[in-house]
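Once you've had a glance at the structure underneath, I'll fire off some questions.
Just one protein chain is left out here, and the rest sit where they should.
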Amino acid sequence: MPEENISRPSPTERGLPYWEQPLPEDKELAKQETEARKDNLLLDVRAPADVNRYMMDPMRRQSRRFWVLCVILAGGVLMWWGTWLYQAINGIGVEGIGRPVMWAVYIVNFVYLIGIGHAGTFISAALRVLKFEWRRPISRAAETVTLFALSMAAVYPLIHLGRVWKFYWLLPYPNQRQLWPSYHSPLLWDPTAILTYFSCSILFAYISLIPDIAMMRDHTTGRWQAFYRIFALGWRGTEKEWAHHETTQNVFSYGIIPVMFSVHTIVSWDFSMALQAGWHSTIFGPYFVVGALFSGTGAVIIALIVLRQTMNLKFFLRPEHFNGMAMFMLVLSLTWDYFYFNDYMAPWFAGAPVDRTLNILLQSGAYAPFWYTMLICNALIPALTLWSKKIRTNLTALFIVAVLVQVGMYLERIIIVPFSLARNELPFSWGVYTLQAPETMITIGTFCFLILAYIIFTRIFPIIPLWEVYEGQALHGLRKVGHYLLHLKSAE
Amino acid sequence: MTPKITRRNFLRFATLGAGATILAGCANPRRWVTLEPYVRPPEEQLAGVATWYASTCRMCPAGCGIIVRIMNGRALKIEGNPEHPLNQGKLCARGQAGLQLLYNPDRLNAPVVQSGRGSHQFRAIAWEEGINTLFDKLQGAGDQVAVLGGSSMSGHLYDILGRLTSAIGASAPVIYDPLVSMNGYVALKDVDMALFGKAALPTYDLGNADIVISFGADLLGPGLSQVRYGIEYGKFRSGRLGQRGYLVQLEPHQSLTGAKADLWLPVQPGMEGLVAQAIIDLIASHSFASPDPLRVERAKLFAGPVDLNKTAAATGISPTELLHLEQIFAEAERPLAIPGGGLSGLPDANASLTAVQALNFIVGMPAGGPGGMSLSPEDQLSKLVVKPQPSSFSDLLVLLGKMKAGAVKVLLVLGSNPVYELPLQAGLAEALAKVPYVVSFAPIVDETAAQADLILPDRTYLESWGYDVLSPAFDLPVVSSQQPVVTPRFDARSAADVLLTVAKGIPAAAKVLSWTDEVAFLKEVIAQFPQGAVTGDNGVIWERYLQHGGWWPAAAAAPQGPATMQALPPPPLQVAAPQFLGDAGQYPFFLHLYVSSLLSDGRGANLPWLQASPDPLTTVSWQTLVEINPATAQKIGVEDGEVVKVSSPYGEIEGYIYTYPAMRPDTVAIATGQGHIDYGRYASQHGSNPLLLVGAQPAWASVRVNVTSTGRKVKLSIFEWKPGVEEGFPNQAFPGG
Amino acid sequence: MALPVHKWTMIIDLDRCTGCGACVVACHAENNVPVQTEREITRLRAMHWIRIERYWQGAYPDVQARFLPVQCQQCGDAPCESVCPVYATNHSPTENLNLQTYNRCVGTRYCQNNDPYKVRFFNFFDPDFEDSLTNQLNPDVTVRTAGIMEKCTFCVQRIRRAEEDALSRGVSLKDGDVIPACVQTCPPGALVFGNLNDPNSQVAAALREQEQRSFRLLESLGTDPAIYYLKGGSSHA
Partner (left out) sequence: MRLKTVSPVGRRIIIAVVVILVVAAAAILLFVTEARAAPAQPIAFNHQVMGQLGIQCLYCHNTARVSPAAGMPSMAKCMGCHKVVDPTNPVIKEVAAYWDKQQPIPWVRVNVMPRFVFFSHEAHVNNGVSCETCHGDVNHMTVAHQVVNMNMGWCLDCHEKQPNAPQLIDCVICHR
């Protein structure tokens, strides 16, 4: 915590501002308050100028390492585009798919990215609705994960098309051929749901961003100011504006939650509507939603830890946040365990030959290493570690757990997509998928894009919603301790 | 104001240029295609409507009738000729693939001379030069000319070759290819001569048989006539006579026939004759309610003392099974015994073949009735037309001896590829080195053409004239017509025409070969045919013969059937366990060579359809497999896809292990067909040639081999998911019920 | 003139099928099915609209290969149809066939995933008809380019040609006027083809006579296939 950097401005004429209240005289009380401020961001009230600076300083000064990273990531993005072009020119056969495994890494990435795109909305909208106050500083980091993960997820169905140059046939537009897309196909439900979710997420994130952009506008000059001026939409921070803002946020929060649930349910229908063993399951809707939230929470934890360490956001991101997120992850892990158990048990009990074959393949066959790794990463490790608060607040440990959860959830999608497809009703046509260089490069490239877009975003827009922090601190003061209210009033 | 090239201006013009390029790109000039009408339309061709021409398939010696779909001068599809008595509209995979021979991208488009044999330095020459060279060489050689041909050459070419060689005093053409030799055509004829007094190939009325015991004969495979026996098999199964036939297959490695058999018995390689003899002995010593009491009497003519246990130990067929075979064979109304081609590759080939044919002799063939075995009939046609007569391996060795002795000045190779087909030990290489001039008529440079001095590319069968006399597998006298169905591609000329032209200059030959071209020759032959089922009276014989695809007797003429078979006093039967070549310790496995059902003896290897289609039993394409029993594989520590070295006393090849559940554990099976060095882009560089494992003797089916791993592994180009098919679903059988 | 509605049906007699592979090559020739190289086949990209699945029954020495020709089953209620987002795979109301409109296909490959018979084949690359081999291509069938799914059509070009001819001549189709390439070439006559709506057709008669032998592949999935298989029989002696 940058305690020593806090410079105290001179007291105003109206007395001490609310952020400069002296500690209680009683030593025991003073100690308690110091402890409480250390632990809780919302109690640790500081001068707004300082808080703004905590946020803006790391945005302004970039290390050489940052630029090197940007160049490397941009190289990765170019590699993605080049490989995509190569794939489009030569044919999708450069990928390792074959008969019968027609979907592989691209669809895995699609499902995975849609999945991690869930956490943003969940943390910002659902936790907002449920009034989890500690979510305040982390909501934007999560929403940003959603934005970029979703945009990459939306690209994958195009990458995986055999004739990508005909992608517009998937869109409903009037044409002389009198042909429309087929709404029988889950592949059209997908874009509908995803585009709805994507546009809602953009608006939701943007609305929450407006006051902070206005803050940036007020603290910058020249071109940057012009830039922020455009996006700030003339925000001045009047009561009326805040009231509108609040209403809009609430409306979106309530509205986007069902969309969020529907999106991954619909993604799951891509699979559960099919006749394929390992796919044809009624539990897939909620199972996919939980899986998405699980991996998404993990992804947000990773993003937060990296942001905190690289952008010096120790003031905003405190152990309490990681503690909360980790507890969420634990709950989601247990829920995932339940759904997976359910998804496993039903076919096991039914005992259809092809399901049994698939289960044998996963338990003792060639894919056993993947299956056990998935179970260990998704069920065992969170359950063993996250019960302990020490681990939940130890960033190194939490980072490792979150990464393992990503590995586990990615493997889960691999097991669902290419591994399930490898088995079907006629043993003559079983098969296997072998990973090839092009899809590896495209996968790496899109993740490079995701990270690059994310880090550039963090340098342009405040990744901590400062207004939410201020609001939270103020509300907290109002709600909790009477004398803060007095101080607030005196500050005005 | 003077225009200056500033950066801004430059950009402006560059943009304009780019815009113009984009505009030009929108107006796609390749939108237009040209339509070239016929100058003089062929009267039977309508634009957009297919025309079908009848001809004869030449992908194997069986001689199925085909019709070819022609549109705009291109051959699009081959189908069986529905009128043709042999194949009744049906065709096998190889017959379907014949189009790719016609349109093969590796065909020679002109005669070439090669500077230095095997150098592949070809120089295209004009036909006049090629013909003159051939003429000069033939004239210089006098009677020291030899002809090596393949069994699927047209009858008229064989006829012309025969007349030419006899006119100039050279020895008769030697007809040899592995397909024929591995099916034992020559040996069978000898046996039939000895047993029935007629050197003809047997025909089996499979469709009307009730009990069939096949001693390793792959009836449904590529050997005899896959299409004919396929049709017959359909009848055999559907029970045209009110019952479903019963097929027993004895063989060490399951073939297509074995897969469809009702009883498959993995007999020890080479011991089929012993089984046949045991059945005869048992029939002679037992008395069953046989429909024909004479059967026992006839069996006694051959029979010797029977020791069931000894036979069982030697053959791997248990005494119970032997008794069962004997009983069903003796009690059946129309039983049939079919010898496999593999029997002819044993050291004492004729003994085993005789034992099997003796079973047919014992049955006695009810005169005129359905079922049983018959021998190809002789009639007036056989004086007019000829069928290339396969030579035995010994005949071939005689020819090679002559070549080595320098007694052959010019060697003509037509329709065969001996460099690929003959085992190294036969010494063809040394023999060829002693021949001053080798002329090949191959349309595609194969291994033999690569060793030739002059290549005069022949036309493929879809562009050339000819006929084929049906044999084997058919008991009606049928001549199948062959005509060009498309305008010949390239500057290729038919070998018969070339030979007729050359013969004009050789006085002795000119006398017997006076025709201007092969069509004149064919017309003269056909004109002498009697009235047949589809041919009209004399004026239109030729046209209708071409239109309908051949000549066959009118429906009234019943199949001559088994009645033609006359029995001589049978020779005594002595079948002994064959001695396999190679030390059992050093070479622990029997080698089972079999003819690939798609690539045949290798002649189909240059057709991508055949190469890329999965073999029916292994589902592997493009590769040479070394098939062994899974138990054996485990014992010697190899697994699927492992590259192994197969070595025999005569040579060694590399192949990929394929564990094949339906074969004896003491046997290694390899299919022929792959391992070409030349023969076009699709054939070369795929697999290896198992004929290299065979020594320089006729006993190609009695070789021992060893299998050693090279430690490398490859991916099989396989269609099935092998572990899935082998293990399948837990507790669930074949999905086909 | 009202156009007739056909219910094209095929019967595959497993007792007669010898596994010879003639149908496979005939189909390649008729339908411009590209040939795959050794490397592509090792990558599980073999392409044969009709394939002969070979299973093993029993253990050595009582083991035998069993053949099961499998091609598009032309399901009445096809799982592949509903998942195509662009109607490239759809059902023909006239012919009761499961159509694949190549030029509409965008290559999502969902149909192959959802196809329990795995009889759809994807063009991973542009087909490689080398040089002069293009001369053979059937002008009645589209040559599929990279990124397109293809499958057995019951030789719909032959069906259409026969129908157009019949329509032009003002006659109706007779049983046997339409024969797909595989049925045409099958030596043992294991394949029979015809219009099941016509009670006098060969298929209708065969199904009546052989009812106890007939089954449909994976019928339990409810796909209502148009291909009936006749079980292999057995003889005892």
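A, B and C are the chain letters, set down in written order, and residue numbers restart from 1 in every chain.
Please note the rule applied: a residue touches a chain if its C-beta (ideal position, glycine included) is under 8 Å from a C-beta of that chain, and two chains touch if they have at least 3 such contacts.
It should be emphasised that the depicted structure is a prediction, and the values quoted were computed from it without experimental measurement.
Peer 1: So which of the visible chains would the left-out chain be touching?
Peer 2: Counting the whole assembly, the omitted chain is in touch with A, B, C.
Peer 1: Among the options C:103, C:172 or C:200, which residue touches the chain absent from this view?
Peer 2: For the chain that is not drawn, the touching residue is C:103.
Peer 1: For the full complex, which residue in B:49, B:294, B:429 or B:584 touches the chain that was left out?
Peer 2: B:49
Peer 1: Could you tell me which of C:90, C:214 or C:235 touches the chain that is not displayed?
Peer 2: For the chain that is not drawn, the touching residue is C:90.
Peer 1: Touching residues of chain C against the unshown chain: what are they?
Peer 2: Interface residues of chain C facing the absent chain: 1-3, 5, 87, 90, 92-95, 97, 99, 101-104, 140-143, 153, 156-157, 160, 164-165, 167-168, 170.
Peer 1: Since one chain has been left out of the picture, which residues of chain A touch it in the full complex?
Peer 2: The missing chain touches chain A at positions 175-179.
Peer 1: Please output the residues of chain B touching the missing chain, sorted low to high.
Peer 2: Touching the missing chain: residues 19, 22-23, 26-27, 31-41, 46-49.
As a convention for this text, only the chains that are shown with their structure count from here on.
Peer 1: Which chain's C-alpha centroid is most distant from that of chain A?
Peer 2: B
Peer 1: If you average the C-alpha positions per chain, which one ends up nearest the average over all of them?
Peer 2: Looking at where each chain's C-alpha mean falls, the closest to the middle is C.
Peer 1: Round to the nearest whole Å and give the separation of the Cα centres of chain A and chain B.
Peer 2: 67
Peer 1: Taking the mean of the C-alpha atoms as each chain's centre, how many Å separate chain B from chain C?
Peer 2: Centre-to-centre distance between chain B and chain C: 29 Å.
Peer 1: For chain A versus chain C, what separation do you get between their C-alpha means, in angstrom?
Peer 2: 47
Peer 1: Enumerate the residues of chain A that touch no fewer than two other chains.
Peer 2: Residues 425-429, 431.
Peer 1: Quick check: what residues of chain C touch more than one other chain, meaning two or more?
Peer 2: Correct list: 46, 51, 53-55, 68, 218.
Peer 1: Touching chain B in the complex: which residues of chain A?
Peer 2: Interface residues on the chain A side: 353-354, 356-357, 360, 423, 425-431.
Peer 1: State the interface residues of chain A toward chain C in the complex, per the touch definition above.
Peer 2: 90-93, 96-103, 157, 160-164, 166-167, 169-170, 179, 181-182, 184-188, 270, 273-276, 421, 424-429, 431-432, 434
Peer 1: So in the complex, which bits of chain B are touching chain A?
Peer 2: 719-721, 723-725, 727-732, 735
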